[in-house]
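With one protein chain removed, the remaining protein chains of the complex are shown where they sit.
Moving on, here comes subunit A:
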(Lines give C-alpha, C1' and ligand atoms only; values in the text may rest on other atoms or scores of the structure.)
Protein backbone atom coordinates (compact mmCIF):
# COMPACT_ATOMS: atom_id res chain seq x y z
CA UNK A 1 0.00 0.00 0.00
CA UNK A 2 3.04 2.19 0.03
CA UNK A 3 3.12 2.43 -3.74
CA UNK A 4 0.15 3.51 -5.78
CA UNK A 5 0.98 1.36 -8.78
CA UNK A 6 0.11 -2.32 -8.54
CA UNK A 7 2.96 -4.72 -9.17
CA UNK A 8 0.51 -7.28 -10.46
CA UNK A 9 -2.81 -6.90 -12.23
CA UNK A 10 -5.05 -9.69 -13.40
CA UNK A 11 -8.00 -8.65 -15.55
CA UNK A 12 -11.01 -10.61 -16.71
CA UNK A 13 -9.53 -14.01 -15.93
CA UNK A 14 -11.64 -17.04 -16.90
CA UNK A 15 -10.72 -20.69 -16.67
CA UNK A 16 -12.73 -23.88 -17.17
CA UNK A 17 -12.08 -27.55 -16.65
CA UNK A 18 -14.19 -30.30 -18.15
CA UNK A 19 -17.50 -29.92 -16.42
CA UNK A 20 -16.28 -27.23 -14.05
CA UNK A 21 -16.16 -23.49 -14.52
CA UNK A 22 -13.42 -22.60 -12.07
CA UNK A 23 -13.01 -18.88 -12.72
CA UNK A 24 -15.25 -16.43 -14.47
CA UNK A 25 -14.13 -12.91 -15.31
CA UNK A 26 -12.06 -12.34 -12.17
CA UNK A 27 -9.99 -9.19 -11.56
CA UNK A 28 -7.20 -9.06 -9.04
CA UNK A 29 -4.58 -6.46 -8.05
CA UNK A 30 -1.54 -6.73 -5.87
CA UNK A 31 0.50 -3.76 -4.61
CA UNK A 32 4.13 -3.85 -3.55
CA UNK A 33 4.68 -4.03 0.19
CA UNK A 34 1.27 -5.34 1.10
CA UNK A 35 -0.11 -8.58 2.40
CA UNK A 36 -3.21 -9.32 0.42
CA UNK A 37 -5.53 -12.08 1.54
CA UNK A 38 -7.43 -14.04 -1.06
CA UNK A 39 -10.55 -15.40 0.57
CA UNK A 40 -13.35 -17.70 -0.47
CA UNK A 41 -14.96 -21.00 0.26
CA UNK A 42 -13.66 -24.27 -1.07
CA UNK A 43 -14.13 -24.34 -4.79
CA UNK A 44 -14.40 -20.57 -4.97
CA UNK A 45 -11.40 -20.58 -7.28
CA UNK A 46 -8.55 -19.42 -5.03
CA UNK A 47 -6.15 -22.19 -5.92
CA UNK A 48 -7.09 -21.99 -9.58
CA UNK A 49 -6.43 -18.26 -9.66
CA UNK A 50 -2.98 -18.87 -8.22
CA UNK A 51 -2.23 -21.66 -10.64
CA UNK A 52 -3.36 -19.55 -13.55
CA UNK A 53 -1.13 -16.74 -12.34
CA UNK A 54 1.95 -18.95 -12.06
CA UNK A 55 1.32 -20.67 -15.37
CA UNK A 56 0.45 -24.11 -14.02
CA UNK A 57 -2.76 -23.76 -16.02
CA UNK A 58 -3.24 -21.77 -19.19
CA UNK A 59 -5.86 -19.03 -19.17
CA UNK A 60 -8.99 -19.25 -21.27
CA UNK A 61 -9.55 -15.51 -21.19
CA UNK A 62 -8.05 -12.44 -19.60
CA UNK A 63 -4.68 -10.80 -19.15
CA UNK A 64 -2.00 -10.74 -16.50
CA UNK A 65 0.27 -7.72 -16.13
CA UNK A 66 3.40 -7.87 -14.02
CA UNK A 67 4.99 -4.47 -13.51
CA UNK A 68 4.60 -2.81 -16.88
CA UNK A 69 4.45 -5.78 -19.20
CA UNK A 70 1.81 -8.32 -20.02
CA UNK A 71 2.89 -11.83 -19.13
CA UNK A 72 1.71 -15.38 -19.69
CA UNK A 73 3.91 -17.82 -17.88
CA UNK A 74 4.04 -21.35 -19.14
CA UNK A 75 5.05 -22.80 -15.81
CA UNK A 76 6.03 -22.04 -12.22
CA UNK A 77 9.70 -22.03 -13.17
CA UNK A 78 9.23 -19.17 -15.60
CA UNK A 79 6.99 -17.39 -13.13
CA UNK A 80 9.55 -17.57 -10.35
CA UNK A 81 12.28 -16.41 -12.72
CA UNK A 82 10.12 -13.34 -13.33
CA UNK A 83 9.78 -12.84 -9.59
CA UNK A 84 6.50 -14.60 -8.81
CA UNK A 85 7.18 -17.41 -6.32
CA UNK A 86 4.67 -19.77 -4.83
CA UNK A 87 4.38 -22.01 -1.82
CA UNK A 88 1.48 -24.34 -2.40
CA UNK A 89 -1.09 -25.66 0.03
CA UNK A 90 0.23 -29.18 -0.22
CA UNK A 91 3.95 -29.17 0.20
CA UNK A 92 5.48 -29.61 -3.22
CA UNK A 93 8.94 -30.88 -2.48
CA UNK A 94 10.78 -33.95 -3.66
CA UNK A 95 10.76 -36.04 -0.49
CA UNK A 96 13.77 -38.13 -1.49
CA UNK A 97 16.06 -35.17 -2.15
CA UNK A 98 17.93 -33.32 0.55
CA UNK A 99 16.74 -30.03 1.98
CA UNK A 100 19.47 -28.12 0.18
CA UNK A 101 18.77 -29.84 -3.12
CA UNK A 102 15.09 -29.03 -2.79
CA UNK A 103 15.77 -25.38 -2.18
CA UNK A 104 18.00 -25.01 -5.22
CA UNK A 105 16.42 -27.54 -7.53
CA UNK A 106 16.40 -26.28 -11.09
CA UNK A 107 18.62 -23.29 -10.34
CA UNK A 108 21.70 -24.73 -8.71
CA UNK A 109 24.69 -22.43 -8.60
CA UNK A 110 27.07 -23.75 -11.23
CA UNK A 111 30.62 -23.36 -12.29
CA UNK A 112 31.54 -24.61 -15.77
CA UNK A 113 28.29 -26.51 -15.87
CA UNK A 114 29.01 -28.45 -12.70
CA UNK A 115 26.87 -27.90 -9.64
CA UNK A 116 28.73 -26.30 -6.75
CA UNK A 117 27.42 -28.47 -3.97
CA UNK A 118 29.36 -26.70 -1.24
CA UNK A 119 27.80 -23.42 -2.26
CA UNK A 120 24.35 -25.04 -2.41
CA UNK A 121 24.65 -26.26 1.15
CA UNK A 122 26.14 -23.01 2.45
CA UNK A 123 23.41 -20.88 0.92
CA UNK A 124 20.69 -23.28 2.04
CA UNK A 125 21.92 -23.00 5.63
CA UNK A 126 21.98 -19.21 5.31
CA UNK A 127 18.45 -19.09 3.99
CA UNK A 128 17.10 -21.33 6.68
CA UNK A 129 18.91 -19.29 9.31
CA UNK A 130 16.88 -16.34 8.10
CA UNK A 131 13.80 -18.42 8.97
CA UNK A 132 15.36 -19.36 12.32
CA UNK A 133 15.49 -22.97 11.26
CA UNK A 134 18.55 -24.94 12.21
CA UNK A 135 18.36 -28.32 10.50
CA UNK A 136 20.69 -30.60 8.62
CA UNK A 137 20.40 -29.45 5.02
CA UNK A 138 21.85 -32.68 3.68
CA UNK A 139 19.11 -34.86 5.18
CA UNK A 140 16.24 -35.88 2.93
CA UNK A 141 13.19 -33.66 3.20
CA UNK A 142 11.00 -36.66 4.00
CA UNK A 143 12.78 -37.08 7.32
CA UNK A 144 11.33 -33.81 8.61
CA UNK A 145 7.84 -32.97 9.82
CA UNK A 146 5.29 -31.38 7.54
CA UNK A 147 5.82 -28.05 9.29
CA UNK A 148 9.55 -28.03 8.63
CA UNK A 149 8.90 -29.07 5.05
CA UNK A 150 6.61 -26.08 4.69
CA UNK A 151 9.38 -23.81 5.94
CA UNK A 152 11.78 -25.32 3.43
CA UNK A 153 9.30 -24.60 0.68
CA UNK A 154 9.06 -21.01 1.84
CA UNK A 155 12.82 -20.73 1.97
CA UNK A 156 12.95 -21.89 -1.61
CA UNK A 157 10.36 -19.34 -2.62
CA UNK A 158 11.99 -16.34 -0.97
CA UNK A 159 15.47 -17.11 -2.21
CA UNK A 160 14.46 -16.20 -5.70
CA UNK A 161 14.50 -12.45 -6.02
CA UNK A 162 10.78 -12.43 -5.54
CA UNK A 163 8.59 -9.42 -6.25
CA UNK A 164 5.45 -11.39 -5.56
CA UNK A 165 5.28 -14.20 -3.01
CA UNK A 166 2.22 -16.41 -3.05
CA UNK A 167 1.44 -18.41 0.07
CA UNK A 168 -1.40 -20.84 -0.52
CA UNK A 169 -2.59 -22.07 2.86
CA UNK A 170 0.88 -22.00 4.35
CA UNK A 171 -0.34 -22.34 7.93
CA UNK A 172 -2.74 -25.25 7.70
CA UNK A 173 -0.16 -27.72 8.98
CA UNK A 174 1.76 -25.43 11.34
CA UNK A 175 1.35 -25.11 15.08
CA UNK A 176 0.90 -21.78 16.79
CA UNK A 177 4.59 -21.12 17.37
CA UNK A 178 5.47 -21.92 13.80
CA UNK A 179 2.68 -19.71 12.52
CA UNK A 180 4.08 -16.80 14.53
CA UNK A 181 7.50 -17.50 13.09
CA UNK A 182 6.07 -17.49 9.60
CA UNK A 183 4.25 -14.22 10.23
CA UNK A 184 7.46 -12.62 11.40
CA UNK A 185 9.06 -13.61 8.12
CA UNK A 186 6.06 -12.35 6.18
CA UNK A 187 6.21 -8.97 7.87
CA UNK A 188 9.93 -8.76 7.23
CA UNK A 189 9.43 -9.55 3.54
CA UNK A 190 6.55 -7.14 3.25
CA UNK A 191 8.66 -4.33 4.70
CA UNK A 192 11.26 -5.14 2.08
CA UNK A 193 8.63 -4.25 -0.51
CA UNK A 194 7.55 -7.71 -1.58
CA UNK A 195 3.89 -8.14 -2.41
CA UNK A 196 2.48 -11.15 -0.58
CA UNK A 197 -0.61 -12.97 -1.70
CA UNK A 198 -1.87 -14.95 1.26
CA UNK A 199 -4.53 -17.63 1.19
CA UNK A 200 -5.79 -19.06 4.43
CA UNK A 201 -8.95 -20.28 6.07
CA UNK A 202 -8.07 -18.90 9.47
CA UNK A 203 -9.92 -15.63 9.87
CA UNK A 204 -7.77 -14.55 12.81
CA UNK A 205 -4.70 -14.83 10.66
CA UNK A 206 -6.27 -12.73 7.94
CA UNK A 207 -7.07 -9.97 10.40
CA UNK A 208 -3.66 -10.34 11.99
CA UNK A 209 -1.70 -10.08 8.76
CA UNK A 210 -3.57 -8.82 5.75
CA UNK A 211 -3.75 -5.21 4.57
CA UNK A 212 -6.39 -5.90 1.99
CA UNK A 213 -8.79 -8.71 1.17
CA UNK A 214 -10.15 -9.97 -2.12
CA UNK A 215 -13.15 -12.27 -1.89
CA UNK A 216 -14.08 -14.89 -4.48
CA UNK A 217 -17.25 -16.91 -4.57
CA UNK A 218 -18.08 -19.69 -7.01
CA UNK A 219 -15.34 -18.62 -9.37
CA UNK A 220 -16.45 -15.00 -9.55
CA UNK A 221 -15.11 -11.86 -7.90
CA UNK A 222 -17.16 -10.54 -4.98
CA UNK A 223 -14.97 -7.55 -4.24
CA UNK A 224 -11.74 -6.09 -2.92
CA UNK A 225 -11.71 -4.47 0.52
CA UNK A 226 -9.23 -2.88 2.92
CA UNK A 227 -9.11 -5.19 5.93
CA UNK A 228 -9.89 -2.41 8.36
CA UNK A 229 -13.15 -1.64 6.59
CA UNK A 230 -14.45 -5.18 6.45
CA UNK A 231 -15.69 -6.62 9.75
CA UNK A 232 -15.16 -10.33 10.23
CA UNK A 233 -18.83 -11.18 10.03
CA UNK A 234 -19.26 -9.23 6.81
CA UNK A 235 -16.31 -11.09 5.32
CA UNK A 236 -17.77 -14.46 6.13
CA UNK A 237 -21.11 -13.41 4.69
CA UNK A 238 -19.44 -12.30 1.49
CA UNK A 239 -17.63 -15.61 1.23
CA UNK A 240 -20.68 -17.74 1.84
CA UNK A 241 -23.16 -15.44 0.21
CA UNK A 242 -25.82 -15.99 2.82
CA UNK A 243 -26.56 -15.03 6.37
CA UNK A 244 -24.44 -16.79 8.89
CA UNK A 245 -26.88 -18.80 10.89
CA UNK A 246 -25.14 -22.10 10.18
CA UNK A 247 -22.27 -21.35 12.49
CA UNK A 248 -24.38 -20.17 15.37
CA UNK A 249 -26.75 -23.06 15.01
CA UNK A 250 -24.23 -25.60 16.18
CA UNK A 251 -22.55 -23.41 18.74
CA UNK A 252 -24.32 -25.19 21.55
CA UNK A 253 -25.78 -28.45 20.43
CA UNK A 254 -27.64 -30.34 23.04
CA UNK A 255 -24.97 -32.41 24.62
CA UNK A 256 -26.48 -35.69 25.47
CA UNK A 257 -25.98 -36.86 28.92
CA UNK A 258 -22.69 -38.62 28.97
CA UNK A 259 -23.87 -40.91 31.73
CA UNK A 260 -26.71 -42.11 29.54
CA UNK A 261 -24.30 -42.83 26.73
CA UNK A 262 -21.84 -44.61 28.92
CA UNK A 263 -24.65 -46.67 30.36
CA UNK A 264 -25.24 -48.16 26.94
CA UNK A 265 -23.17 -50.97 25.56
CA UNK A 266 -19.79 -49.83 24.40
CA UNK A 267 -19.27 -50.10 20.65
CA UNK A 268 -15.53 -50.40 20.76
CA UNK A 269 -13.23 -51.05 23.63
CA UNK A 270 -9.50 -51.08 23.33
CA UNK A 271 -7.21 -51.81 26.20
CA UNK A 272 -3.50 -51.26 26.30
CA UNK A 273 -3.39 -50.98 22.54
CA UNK A 274 -0.04 -49.76 21.30
CA UNK A 275 2.53 -49.87 18.58
CA UNK A 276 6.22 -49.49 19.11
CA UNK A 277 7.57 -46.20 17.78
CA UNK A 278 4.08 -44.90 17.03
CA UNK A 279 2.06 -44.62 20.20
CA UNK A 280 2.36 -45.83 23.79
CA UNK A 281 -0.29 -48.31 24.99
CA UNK A 282 -3.62 -46.67 25.72
CA UNK A 283 -7.15 -47.72 26.65
CA UNK A 284 -10.25 -46.07 25.29
CA UNK A 285 -13.91 -46.95 25.06
CA UNK A 286 -16.31 -45.50 22.54
CA UNK A 287 -20.07 -45.94 22.91
CA UNK A 288 -22.69 -45.76 20.23
CA UNK A 289 -23.72 -42.15 19.68
CA UNK A 290 -20.68 -40.82 21.44
CA UNK A 291 -18.24 -38.32 20.00
CA UNK A 292 -14.76 -38.76 21.37
CA UNK A 293 -12.42 -35.91 20.59
CA UNK A 294 -8.72 -36.42 20.30
CA UNK A 295 -6.75 -33.32 21.20
CA UNK A 296 -3.04 -32.71 21.12
CA UNK A 297 -0.31 -30.96 19.24
CA UNK A 298 0.92 -31.80 15.81
CA UNK A 299 2.82 -35.06 16.01
CA UNK A 300 1.52 -35.95 19.46
CA UNK A 301 0.20 -39.29 18.21
CA UNK A 302 -3.37 -38.40 17.30
CA UNK A 303 -3.18 -39.86 13.83
CA UNK A 304 -1.37 -42.93 15.10
CA UNK A 305 -4.23 -43.66 17.49
CA UNK A 306 -6.73 -43.29 14.65
CA UNK A 307 -4.77 -45.65 12.45
CA UNK A 308 -4.68 -48.32 15.16
CA UNK A 309 -8.42 -48.00 15.60
CA UNK A 310 -8.87 -48.70 11.89
CA UNK A 311 -6.23 -51.37 11.52
CA UNK A 312 -4.38 -49.18 9.04
CA UNK A 313 -1.33 -49.96 11.11
CA UNK A 314 -1.12 -53.18 13.02
CA UNK A 315 -0.97 -52.87 16.79
CA UNK A 316 1.81 -54.89 18.34
CA UNK A 317 0.14 -55.13 21.72
CA UNK A 318 -3.21 -54.76 23.41
CA UNK A 319 -6.75 -55.98 22.99
CA UNK A 320 -9.63 -54.76 20.89
CA UNK A 321 -13.28 -55.64 21.25
CA UNK A 322 -15.94 -54.42 18.86
CA UNK A 323 -19.57 -54.79 19.98
CA UNK A 324 -18.35 -56.93 22.83
CA UNK A 325 -16.61 -59.37 20.52
CA UNK A 326 -12.86 -59.50 20.94
CA UNK A 327 -10.63 -59.86 17.94
CA UNK A 328 -7.68 -58.11 16.40
CA UNK A 329 -7.92 -55.42 13.80
CA UNK A 330 -5.22 -56.59 11.49
CA UNK A 331 -6.15 -54.58 8.42
CA UNK A 332 -8.68 -52.04 7.12
CA UNK A 333 -10.81 -54.80 5.56
CA UNK A 334 -11.50 -56.27 9.00
CA UNK A 335 -12.22 -52.84 10.44
CA UNK A 336 -14.71 -52.09 7.69
CA UNK A 337 -16.40 -55.44 8.25
CA UNK A 338 -16.88 -54.44 11.86
CA UNK A 339 -18.51 -51.17 10.83
CA UNK A 340 -15.63 -48.75 11.14
CA UNK A 341 -14.81 -45.98 8.66
CA UNK A 342 -11.71 -43.80 8.50
CA UNK A 343 -11.14 -40.45 6.81
CA UNK A 344 -7.41 -39.91 6.71
CA UNK A 345 -5.91 -36.49 7.38
CA UNK A 346 -3.79 -36.93 4.30
CA UNK A 347 -6.42 -36.45 1.66
CA UNK A 348 -4.13 -36.57 -1.31
CA UNK A 349 -1.96 -39.57 -0.41
CA UNK A 350 -4.43 -41.69 1.51
CA UNK A 351 -7.84 -40.50 0.47
CA UNK A 352 -8.84 -39.68 -3.04
CA UNK A 353 -8.13 -41.67 -6.17
CA UNK A 354 -7.53 -38.66 -8.40
CA UNK A 355 -8.22 -40.31 -11.76
CA UNK A 356 -11.54 -41.80 -10.76
CA UNK A 357 -14.77 -39.86 -10.88
CA UNK A 358 -16.65 -38.44 -7.94
CA UNK A 359 -19.10 -41.33 -8.25
CA UNK A 360 -16.42 -43.99 -8.22
CA UNK A 361 -14.61 -42.39 -5.32
CA UNK A 362 -17.82 -42.30 -3.33
CA UNK A 363 -18.85 -45.90 -3.84
CA UNK A 364 -15.34 -47.30 -3.51
CA UNK A 365 -15.48 -48.43 0.11
CA UNK A 366 -18.94 -49.92 -0.26
CA UNK A 367 -17.91 -51.72 -3.43
CA UNK A 368 -14.76 -53.01 -1.77
CA UNK A 369 -16.73 -54.54 1.06
CA UNK A 370 -19.16 -56.19 -1.36
CA UNK A 371 -16.31 -57.70 -3.33
CA UNK A 372 -15.66 -57.15 -7.01
CA UNK A 373 -18.01 -59.90 -8.11
CA UNK A 374 -21.04 -57.99 -6.91
CA UNK A 375 -20.99 -54.58 -8.55
CA UNK A 376 -23.37 -52.03 -7.12
CA UNK A 377 -26.20 -51.63 -9.62
CA UNK A 378 -26.05 -48.39 -11.54
CA UNK A 379 -29.40 -47.22 -10.26
CA UNK A 380 -28.35 -47.74 -6.66
CA UNK A 381 -25.11 -45.86 -7.36
CA UNK A 382 -27.04 -42.96 -8.80
CA UNK A 383 -29.32 -42.84 -5.78
CA UNK A 384 -26.50 -42.91 -3.27
CA UNK A 385 -24.26 -40.48 -5.09
CA UNK A 386 -27.05 -38.02 -5.76
CA UNK A 387 -28.18 -38.23 -2.16
CA UNK A 388 -24.76 -37.40 -0.76
CA UNK A 389 -23.88 -34.76 -3.32
CA UNK A 390 -27.02 -33.02 -2.20
CA UNK A 391 -26.65 -33.69 1.51
CA UNK A 392 -23.05 -32.46 1.62
CA UNK A 393 -23.62 -29.83 -1.10
CA UNK A 394 -20.68 -31.02 -3.14
CA UNK A 395 -19.76 -28.72 -5.98
CA UNK A 396 -19.82 -29.23 -8.89
CA UNK A 397 -22.83 -31.49 -8.47
CA UNK A 398 -21.68 -33.68 -11.33
CA UNK A 399 -20.83 -37.26 -10.32
CA UNK A 400 -18.87 -37.99 -13.48
CA UNK A 401 -16.13 -35.41 -13.07
CA UNK A 402 -12.70 -36.77 -12.10
CA UNK A 403 -12.31 -36.01 -8.41
CA UNK A 404 -8.96 -34.28 -8.97
CA UNK A 405 -10.84 -31.44 -10.67
CA UNK A 406 -12.60 -30.65 -7.39
CA UNK A 407 -11.29 -28.25 -4.78
CA UNK A 408 -9.76 -29.58 -1.58
CA UNK A 409 -12.86 -29.05 0.53
CA UNK A 410 -15.11 -30.78 -1.95
CA UNK A 411 -12.70 -33.67 -2.17
CA UNK A 412 -12.95 -33.93 1.60
CA UNK A 413 -16.72 -34.12 1.32
CA UNK A 414 -16.45 -36.83 -1.30
CA UNK A 415 -14.35 -38.84 1.15
CA UNK A 416 -16.90 -38.28 3.89
CA UNK A 417 -19.55 -39.51 1.52
CA UNK A 418 -17.45 -42.58 0.72
CA UNK A 419 -17.67 -43.61 4.37
CA UNK A 420 -21.19 -42.46 5.09
CA UNK A 421 -22.38 -44.66 2.23
CA UNK A 422 -21.02 -47.68 4.08
CA UNK A 423 -23.20 -46.73 7.06
CA UNK A 424 -20.45 -47.22 9.62
CA UNK A 425 -21.12 -47.55 13.33
CA UNK A 426 -17.88 -45.79 14.16
CA UNK A 427 -16.50 -43.06 11.95
CA UNK A 428 -12.95 -41.90 12.52
CA UNK A 429 -12.40 -38.38 11.24
CA UNK A 430 -8.77 -37.28 11.21
CA UNK A 431 -8.63 -33.51 10.69
CA UNK A 432 -11.75 -33.46 8.54
CA UNK A 433 -11.89 -29.67 8.61
CA UNK A 434 -8.28 -28.89 7.84
CA UNK A 435 -7.82 -26.54 4.93
CA UNK A 436 -11.54 -26.06 4.67
CA UNK A 437 -13.45 -22.80 4.77
CA UNK A 438 -15.86 -21.71 7.48
CA UNK A 439 -18.99 -22.68 5.63
CA UNK A 440 -17.88 -26.21 4.88
CA UNK A 441 -16.39 -26.51 8.34
CA UNK A 442 -19.70 -25.64 9.92
CA UNK A 443 -21.45 -28.12 7.65
CA UNK A 444 -19.09 -30.90 8.65
CA UNK A 445 -19.42 -30.09 12.33
CA UNK A 446 -23.17 -30.10 12.02
CA UNK A 447 -22.95 -33.42 10.27
CA UNK A 448 -20.96 -34.92 13.12
CA UNK A 449 -23.63 -33.82 15.57
CA UNK A 450 -26.38 -35.29 13.41
CA UNK A 451 -24.54 -38.56 12.99
CA UNK A 452 -23.94 -38.97 16.69
CA UNK A 453 -27.57 -38.12 17.43
CA UNK A 454 -28.41 -40.90 15.02
CA UNK A 455 -26.39 -43.34 17.10
CA UNK A 456 -23.09 -43.33 15.25
CA UNK A 457 -19.92 -43.26 17.29
CA UNK A 458 -17.37 -40.71 16.12
CA UNK A 459 -13.68 -40.38 16.87
CA UNK A 460 -12.98 -36.77 16.03
CA UNK A 461 -9.46 -35.48 15.60
CA UNK A 462 -8.63 -31.86 15.10
CA UNK A 463 -5.84 -29.43 15.78
CA UNK A 464 -8.45 -26.85 16.66
CA UNK A 465 -9.30 -27.24 20.31
CA UNK A 466 -12.41 -25.14 20.06
CA UNK A 467 -13.82 -27.51 17.48
CA UNK A 468 -12.97 -30.60 19.51
CA UNK A 469 -14.59 -29.14 22.60
CA UNK A 470 -17.69 -28.07 20.75
CA UNK A 471 -18.40 -31.51 19.37
CA UNK A 472 -17.07 -34.05 21.80
CA UNK A 473 -18.69 -35.77 24.71
CA UNK A 474 -15.31 -36.88 25.90
CA UNK A 475 -11.87 -35.54 25.09
CA UNK A 476 -8.78 -37.71 25.06
CA UNK A 477 -5.60 -35.69 25.26
CA UNK A 478 -2.44 -36.81 23.50
CA UNK A 479 1.02 -35.70 24.40
CA UNK A 480 4.31 -37.04 23.11
CA UNK A 481 2.69 -40.12 21.62
CA UNK A 482 0.97 -40.98 24.84
CA UNK A 483 -2.64 -40.60 25.89
CA UNK A 484 -2.24 -38.51 29.01
CA UNK A 485 -5.85 -37.84 29.96
CA UNK A 486 -9.47 -38.47 29.21
CA UNK A 487 -11.75 -35.64 30.20
CA UNK A 488 -15.51 -35.73 30.34
CA UNK A 489 -16.54 -32.68 28.40
CA UNK A 490 -18.67 -31.00 31.07
CA UNK A 491 -18.77 -27.42 32.30
CA UNK A 492 -15.44 -27.72 34.02
CA UNK A 493 -13.63 -28.43 30.80
CA UNK A 494 -12.55 -25.61 28.58
CA UNK A 495 -9.77 -24.87 26.13
CA UNK A 496 -7.51 -23.58 28.87
CA UNK A 497 -7.79 -26.73 30.86
CA UNK A 498 -7.12 -28.96 27.86
CA UNK A 499 -4.21 -26.77 26.92
CA UNK A 500 -2.79 -27.09 30.41
CA UNK A 501 -3.16 -30.84 30.17
CA UNK A 502 -1.34 -30.85 26.88
CA UNK A 503 1.34 -28.64 28.35
CA UNK A 504 1.87 -30.41 31.65
CA UNK A 505 0.71 -33.90 30.85
CA UNK A 506 0.50 -34.49 34.57
CA UNK A 507 -3.21 -34.15 35.03
CA UNK A 508 -4.16 -37.74 34.46
CA UNK A 509 -7.85 -38.29 34.68
CA UNK A 510 -9.46 -41.54 33.92
CA UNK A 511 -12.89 -40.36 32.98
CA UNK A 512 -13.55 -43.63 31.40
CA UNK A 513 -13.66 -46.30 34.05
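Quick notes
One rule holds for everything that comes next: contacts are C-beta pairs under 8 Å (C-beta built on N, C-alpha and C of every residue); 3 or more make two chains touch, one makes a residue touch a chain; residues count from 1.
Operating definition for what follows: contacts and distances are computed from a predicted model.
The chain not displayed here is annotated in its UniProt record as "Sugar ABC transporter permease", chosen from "NADH dehydrogenase subunit", "Transcriptional regulator", "Sugar ABC transporter permease" or "Thiazole synthase". Screening A:161, A:369 or A:450 for touch with the missing chain picks out A:369.
Only one of the listed residues, A:18, A:106, A:263 or A:326, touches the absent chain: A:18.
Between the chain not shown and the residues A:132, A:204, A:355 or A:383, the one that touches is A:355. Taking the complete complex into account, residues 16-18, 58, 60-61, 310, 312, 331-333, 336, 342, 344, 349-356, 360, 364-365, 367-376, 400, 418 of subunit A touch the chain not shown.
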